[in-house]
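The other protein chains are all here in position, but one chain of the complex has been omitted.
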Amino acid sequence: MIFQIILLIMLAYVVGFIYMGLYRNITARIQGRYGPTVYQTFYDSIKLFSKKNSVSYGWMFYLGPVIMATGAVLTLILVPVFSDSDFLRSVTTQGNLFLLLYLMVLGPLGNALAVGTGGNPFGVMGVVRGLTRLIGLELPFYIAVVGLIIASNSSDIVHIIDLQKTTGLNILVHPFLFIAAMISMVGFFGASPFDIPGAPQEVYSGPRTEFSGKFLALLMSQGSIFAFAKLVLIIDLFLGGADSLWMLVIKTFAIFITIIFIGIVYGRYKVEQAVDFLMKIPTLIGVIGLVRIIWFG
Amino acid sequence: MSLGYYFLLPVIFSFLTPYFRKLGTSALRGSSVFLTFILFVQTLEYTGVSLPQISQFSVAPPIGIAFVLDNFSLLFLLIFTFSGFMVSLYMLWYFKANDNTNETRFYVFFNMLLAGSIGMILSCDIFNVYIFFEITGISSYALAAYNKDKLGLEAGIKYLIIGSIASIFIVFAIMLIYLQIGTVNIGLIAQRYSEIDPKIAVLIALMLFIGFGTKAELFPMNFWAPDIYQGSSSHVNGLFSAIVAKSYLFVFFHLFYLFGLNTKYTLLIMSLGAITFLVSEFTALNQKDIKRLFAYSTLGQLGILFMALASNSSDTISGALFHLASHSISKLLIFLVLGILISKFKSTKITIVGDFKSLFLSIVLIIGFLSILGIPPFSGFIGKILILKGFALSHNYIAIAFILLVSIVEAVYFFRLIALMLDKKRTKTSVPVGFVNYIVLSVLAILIVLFGVYPSLLTHYTDLATNALLQPHSYLQFALGVGL
Amino acid sequence: MMESGFHGCDLDDSLKCKLEESGTQNTHSVMEKAAAWFRSRSIFVVAYGTGCGAIEMPPTFTSRYDAERMGVVGVATPRQADLIILSGYLAYKTLRRVIRTYEQMQKPKYIITLGSCPINGGMYWDSYNTIKKLDDYLPVDVSVVGCMPRPEAVIDGFSLLQKRIKNGEKAGWEKYDENLDFYKKNQKRVLGNHVDPSYETDWYNLENGSEV
Amino acid sequence: MIELISKLEKLSLELVQKQDYLYKVEVKKEQLESLLLSFLNEFGYITLDSINCRDDLEEGNFVITYCLLTPKRDHVVMVQTSIERENASLPSIHTFWPQAEIMEREMHEMFGVDFPGHPTLIDFALEYWDNIPPLRRDFDTLQYVNDMNPFRGQRDDALDAKVEMKKKREAKKAAKLKAEQEAAAKAELETQNNPSQEVQNEE
Partner (left out) sequence: MNSIFLLLNLLPILFLYQFGGDLHVSLSLTKEFTLSLSQTPLGTFFAYLSLISFLLVTIAQKSKKTSFSYYALQFLLSIAMLAIVLAGDFITFFIGWEIMTWSSYFLISKSSDIDTKSLQKYILFSLASAFSLIAGMVIAYSFANSFDFNVIQNSFHTMPFNIKVALIVLFSLSFFTKAGVIGLHYWVVDTYSKAPDLFSSILSAVMSKMGIYGLFLVYGHLVGYAELKDMFGVILNGTDFGYVLGWIGVITSIIATFKAITQDEVKRLLAYSSIAQLGYIIAVIGMGTSFGVAGAMYHTLIHTIIKLLLFINVAAIVAQTGKNKFSELGGLIYRTPVSFVMLLIGIIALAGMPPLGGFASKFMLYNAAIDSKFALILVGMLFSGAASFLYCYKLVYGIYLGHPTSKDLETQKEVPISYLIPQVILALLLVATGAFPGAFIKVINPILIEFSLNTIPYTSMGVMQSAVGNFNGLFIISAFVVIFVFILLLIWRIKSKAKNNLNRFDISYCGEVPSKNTQLHYGYGFGTDLYRIKFVNAILKRSSSPFYEALATQTKKTAGLLSRMYYGNIHNTMIIILLFFSALYFIGVN
């Protein structure tokens, strides 16, 4: 099981970095640039790890990224990666959707602690913007998740995956919930138009302002692992999971490319605009889906 | 001891007061304490005796006086003699600590007041009731003004005028009754009241109502009351609140039930009581003068008592009597403490309760406040809950809602005073209490707590009193048996 | 077109500067070589727009010239940056901030200057408020000359820097560490007694005795 | 304008027209504040365009000029005053025109003029400047610059430009001469060697 977990983390690490590289590459191509290579993020990561030194502001400054990474890894191992397989099944059955909803926020909160310890006011501004954005961001996602839990009468993800084999994929059965969840996902990936917390023109680089060298590398690594976990969660919930590695890559890539395409064409919302938007349109779509499930399901 | 001594002893002491004064101040004060102590102890003896009892003094028949003591009047007698005892003890300190030039005058009228009010509740002859009514009245006018200061004299005169008006109504009523029935014996009147021409009966009832209602401070005849309270000394206010007002209340409801007026006038008196309660509590909110404030508080509590006593149900009346006793004790306590404060600060602003520093006084004062507000474990709570329970049993939910809502208004100013007392930012002056006052105030406070945690002490008597009030046949028997 | 730094100082007799020749090999093990390669492939830039050269930055990094394809990408804070671009003349006031920013960067770190002003003062040679030789105060790795250099030249500067990183040549930050006295003395000369507290080293404060 | 002239005449001041849109009035330092206030309040010169300072080192004066405009923007009035260079001080007019605050701050930094009552006389463009204010004429900029920032020296392999230029010129000259000589020689040679050509051409 330990071996499987390490394998999974490696897989998430590689796939996550390649996706992040693709993100930059595809963005460049859309902007009419040649763009960096797909491995550019990987290079960045190695370079940051090989930095001669990095600043720190005491023990909480270490623990923040560690909590963040712990949250990411815990999320990863609790999300079932392969359906119809015994891969880590004994671990994933311990998780449920409520747990995952909260584990997804554990990272930002751990990061916020480290940023606060760093003492940079710009960093804290970024954190506050991030947490404020989270208020709006979580709402459609919560609606989608609650809808699925009520529709399938279980908060167990494996059960939700299995159920999709008989009822059809949730993306078709509950399209409203899928749209709501996807709009939230754009924000969870830090893509435009919801990328205000780290806006470089306004608050340095937001929460990451004081992170340098190896800490930044750790943040990037956990970010890519976490991104993978989120993608897997979305395909588990709406696309019926993946039964092989290829299906996994194809499905996650499909979700990922959608997020890129949404993110690339939008400008940046201010934090209040973002929350305002998220509280209106995606929430309304989600509520329609939810009402459809409860009253007409 | 014959019941007559309840009247005679105070009168005698009252007349002897100047001579006691000549023997010395301690003899004067001691005589008063002795008198009230005797009366109180005597009353306590009556608690174990089967009632009603009667005693007659005939000068030359049919001229004479007859006293009847039943359970209803026993309760009041207990309250009056106890309050009188406490006040006379308190006066030991008061005249030592303050200007005692008017001491003799006070004791004369104090004894007279006791005589009058006790006579009023014991007498079974409506004309004698009127006489005692006048004795009480005159001694109260004098007590209001005994200090001879400007406010006091104004209060005395006002009281006198109002008192005369009330007397006129009562005299007319008695006259009409005598013309109609030809007797002044309460028992006979009660028996034959229904025979009176209904129009005249209404007139009589209304005249009695106005006369006693005015004195018992019922809205809208109570506009004079706050001025009197404001003008008088604080211990006199205590007497007014604990004895005088209650004695008029006694007569009011005694006649109310004896004459069978409860069938017609319940709603009227209940609503007037409610209005009294509402108006006085609201008015009290804005008061800056502490005596005036508690005058309104007294009016408000009398309002509740009117509401409950007129309600015609034994549960409510029993509760009301409990509340009445509890209110007498609490108000007496409050006014006595205020007397200490006023004599220290020479001011009657409400801020004086925030200026003193004395743990004992704070505690007893807060106990008094909480008791009047009806907060457990103090006696006021039992009274209030009994009244509410009585109303609930008769499904009178409007009254419950009314009492509770207005009680919140009441709480506003009471807790404003308590907050003032607890305010640490004010500069506090320590206040000498006096040894006697420690005893007096502790006894009062302990009684409040005792009745709160062990109410059956009192509910026993209130239940008996209620029975006596609502089933007055034994009283009537005795009253009719008066062979005058 | 390019000129490597560290030439001006050894002419000044009053200020001794023990600078080695550029081009010294500094990487030995395989790990270090690999790290150097990755470092050269990923350069985070904080672009300090000190003068007119700031206007050359946007085309360099955006679609037209696209420095990102070389792994050169802009970041906002000096903490994350490997390279600082100083694009034009430096007033004393600016120099103070630049030194501070440079010291906040994490090693290894590099400096590229644009235009002639950081080299010899350019058209501001006789200003009472502008420094003439930047390499007296900070170790410049690559100077891109021209007034102003076009983006092509800037990118050429990047590739030169990448080449030098890849070869493991001794970079400016190492020289800065070795000759801290020299640089600090120069900085103190123009900035007077009001050099910002340096949290990297207490060199200045030890000498001056002033409070941090 | 007529009102302005008459008013100024009352104060025994003269409004001189320098150009068709430019007027000048010279006042003493004591009158300055009241005059500026009346320009603002009575004549509607609501815009203070600039405050200029000229260093008359020879006369020992600073000449301060306030340029004022009306909302019409059709002419400029320059109110000029001169003050002692030593301990130069002027009343602050930031309460009349708020923009004067920053102008005065700059003048304080560059010329060392003091403005009593000014709220923010702190560093403006320079930091911690402890020398003579740099725009005073007795501040020797060149000397300061040379002291502070020595010129970049030559490279080891650097050549003297004059010599090189001379060499270059001479070489050029020589080359030119040589070319001419060669050309002449060639022409001579050609005429000698190919006389038949001419003949052929003629043909």
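Just so it is clear, A, B, C and D label the chains in written order, and each chain counts residues from 1 on its own.
Please note the rule applied: contacts are C-beta pairs under 8 Å (C-beta built on N, C-alpha and C of every residue); 3 or more make two chains touch, one makes a residue touch a chain.
Everything numeric here is computed off the predicted structure, so don't read it as measured data.
Q: If the full complex is used, which shown chains touch the chain that is missing here?
A: Taken over the complete structure, the missing chain's partners among displayed chains are A, B, C.
Q: Of B:37, B:282, B:345 or B:360, which residue touches the hidden chain?
A: Within the whole complex, the residue contacting the unshown chain is B:282.
Q: With the full complex in mind, choose from A:11, A:55 or A:247 the residue touching the hidden chain.
A: Of these options, the touching residue for the absent chain is A:55.
Q: Just name the one of B:33, B:97, B:392 or B:480 that touches the chain not displayed here.
A: B:392
Q: Going by the contact rule already stated, which one of A:11, A:38 or A:99 would touch the omitted chain in the full complex?
A: The single option touching the absent chain is A:99.
Q: Given that one chain is not shown, which residue among B:11, B:97, B:420 or B:450 touches it?
A: That would be B:420, which touches the missing chain.
Q: In the complete complex, the non-displayed chain touches which residues of chain A?
A: That gives, for chain A, the contact residues 53-58, 60, 62-63, 65-67, 69-70, 73-74, 77, 91, 94, 96-99, 101-103, 105-106, 108-109, 112-113, 116-122, 124-125, 127-129, 131-132, 134-136, 138-139, 142-143, 146-147, 149-150, 153-156, 159, 204, 209-210, 213-215, 218, 270-272, 275-276, 279, 287, 290, 293-294.
Q: On chain C, what residues meet the omitted chain?
A: These residues of chain C touch the chain that is not shown: 77-79, 97-98, 100-101, 104, 196-197, 199, 212.
Q: Provide the residue numbers of chain B that touch the chain removed from this figure.
A: 158, 161-162, 165, 169, 199, 202-203, 205-207, 209-210, 214, 220-221, 223-224, 226-227, 268, 279, 282-287, 296, 370, 373, 375-377, 381-382, 385, 388-389, 391-393, 395, 397, 400-401, 404-405, 407-409, 411-412, 415-416, 419-420, 422-424, 454-456, 459, 463
Criterion: only the chains that are shown with their structure count from here on.
Q: Which chain would you call central, comparing Cα centres to the global Cα centre?
A: Centroid comparison flags A as closest.
Q: Where the CA atoms of chain A average out and where those of chain D average out, how many Å apart are those spots?
A: Centres of chain A and chain D (C-alpha means) sit 60 Å apart.
Q: Chain A to chain B: how many Å between their CA centres?
A: Spacing between the chain centres: roughly 79 Å.
Q: In whole angstrom, how far does the Cα centroid of chain B sit from the Cα centroid of chain C?
A: Between these chains, centre-to-centre, one finds 98 Å.
Q: So which bits of chain B are touching at least two other chains?
A: none
Q: Which chain A residues touch at least two other chains?
A: Not one residue of chain A touches more than one other chain, so the list is empty.
Q: What residues of chain C sit close enough to touch chain A in their complex?
A: 35, 38-39, 41-42, 44, 62-63, 66, 68-69, 71, 73-77, 79-80, 82, 106-108
Q: Would you tell me which residues of chain C are touching chain D in their complex?
A: Residues in contact with chain D: 7-8, 11-12, 92-93, 96, 119-121, 125-133, 189-194.
Q: Given the complex with chain C, which residues does chain A contribute to the contact?
A: Interface residues on the chain A side: 24, 28, 31-36, 40, 43-44, 46-47, 50-55, 200-201, 204-205, 208-213, 216.
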